[in-house]
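Here the complex is missing one protein chain, while the rest keep their positions.
Letters A and B mark the chains in the order given here, with residues in each chain numbered from 1 onward.
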Amino acid sequence: MCVAIPARVKSIKGLIAEVEIGGVSRPVSVQLTPEVQKGGYVLVHAGFAIQIIDEQEARETLKFFEELVAPQEG
Amino acid sequence: MKFIDEYRDGEKARPILEEIHRLAKEPLRLMEVCGTHTVSIARYGLRQALPETIELISGPGCPVCVTSNRDLDKAISLARVPGAAVATFGDMMRVPASESTLALERANGRDVRVVYSPLDGLKMAEQVPQMKIIFLGVGFETTAPAVAATALEARNRGLKNFFIFSAHKTVPKALKALLDLGGTKLDGFILPGHVSAIIGSHPYEFLAAEYGLAGVISGFEPLDILQSVLMLVRQRKSGRPRVEIQYKRGVKPVGNPRALEVMGQAFEPADAEWRGLGRIAGTGLAFREELAELDASRAFELKVPATKETKGCRCGEVLCGLIRPEGCALFAKACTPDNPVGPCMVSFEGSCAAAYKYGS
Partner (left out) sequence: MNQRSTVSSSLEKILLAHGSGGELSHELVTSLFVKAFRNPILDPLDDGAVLRIGGKRWAFTTDSYVVTPIFFPGGDIGKLAICGTINDLSMSGAKPLYLSAGFIIEEGFSLSDLQAIVASMQETASAAGVKIVTGDTKVVNRGGADGIFINTAGIGAIPEGVNISGRNARPGDRVLLSGTIGDHGVAILSLREGLQFFTTLESDCAPLNQLVVEMLEVSKDIHCLRDPTRGGLSSTLNELARQSGVGIWVEENRIPIKEQVQGACELLGLDPLILANEGKLVAIVAEEAAEMVLQRMQAHPFGREAAIIGEVREEPIEKVVLRTRLGLTRIMDMVVGEPLPRIC
């Protein structure tokens, strides 16, 4: 039900952050994620950052995919 | 694009699919609640790639699809208020109400504008103080905090010409109502990733505790969904159903407490009418008394025509997973994306639209 996209925080001014995805950028409200840091990534939905992306967890998930390699792979 | 492309890697899909095929020897009925999951599954052809033992059933997680005709009729009436403009998410434009759609209203000269964010609606209200701007609030807990924040901002700025019509709904109790209906036999749920980014995993625990069902909160990229299916298959094998988070980069067990707080400042639970599920107590979000001034349902005397349900439309049953889109007699015949009878065919996330567009 929800198109929310990971975007990188380029800059923050008060409660508005300039975020960027694939070279396209726009201002979003960070009222809902006040702990956001410049250079971090947030999930953007309807002009708001709704959650900060946990980069450590993202790496863990990718590791899971890599580890699940069938034994016969070669 | 970071945090997106890596989860679309075809190479990595193969080992997951192989493992799923290896483990899923018995039938498994999984409901993917969220409309965005429905689209992702269809778009990447995942259904065909999974073993035949796994059945993916679409659920009522398309906020546009579950909006009742009555609420849609109210939205149309709002578009007809003199001196008012309706600002809406694009998703709502073509949904058929009893007698019209917002697109038709615009064709008839009403001021209906598509926005990307409720804040755009707020900006419009500031730019045209002589007009009333009415924002249509549709969406689950993913969207409600954003609309709540916008409402609070409007009040703080003392805006007198900005209104919001809330058709917002919440998910967990609706899942309970769906299960209590008893019509659909399920083994587990692929749970909505972004709703859960807000509400966390705790609200779903009743699924395992009271109903013995497995649940995995899933991301939206194809590898996320495949991993979630694998997790559900493994849960089934272990015989211990529980609620797990696959989408760990976006969802914490406690969700986003700040967003929940903001939501609570603007909204309180109310009863809501769900297409297909009927009236479910406590699943609607209504504006608190303090925000009554911008509550469109209170601010305007609406002349809403008698609600008509379209004959033959079985969206309600599709939304509960009781029938597949192809099971509706109107599907792809009288009801197509060009000529939609019900919202499941109009909404980009509707099961019928996805089934029609992406074919088999």
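Keep this in mind: a residue touches a chain if its C-beta (ideal position, glycine included) is under 8 Å from a C-beta of that chain, and two chains touch if they have at least 3 such contacts.
In this text the structure is predicted, and so the values were computed from the model without any measurement.
Residue B:Leu46 is the one among B:Ile20, B:Leu46, B:Ala214 or B:Cys352 that touches the chain missing from this view.
When you scan B:Thr143, B:Ser196 or B:Ser351 for touch with the missing chain, the hit is B:Thr143.
Between the chain not shown and the residues B:Ser100, B:Asn161, B:Gln227 or B:Ser351, the one that touches is B:Ser100. Looking at chain A, the residues touching the absent chain are 1-3, 5, 7, 20-26, 44-46. Counting over the whole complex, chain B has residues 1, 4, 8-10, 13, 35-36, 42-46, 48-49, 62-64, 87, 89-91, 93-94, 96-97, 99-101, 103-104, 106-108, 113-116, 120, 124, 139, 143, 222, 310-312, 333-341, 347-349, 356-359 touching the chain that is not drawn.
FYI, only the chains that are shown with their structure count from here on.
Centre-to-centre separation of chain A and chain B, using mean CA positions: 21 Å.
Within the complex formed with chain A, the residues of chain B that make contact are 1-4, 6-7, 9, 12, 14-16, 18-19, 34-36, 61-63, 89, 116-120, 139-140, 142-143, 145-146, 149, 192-195, 197-198, 219, 223-224, 227, 246, 248-252, 256, 258-259, 262, 349.
Residues of chain A touching chain B in their complex: 1-6, 8, 21-22, 29, 31-34, 41, 43, 45-48, 50-51, 53-55, 57-58, 60-62, 64-66, 68-70, 73.
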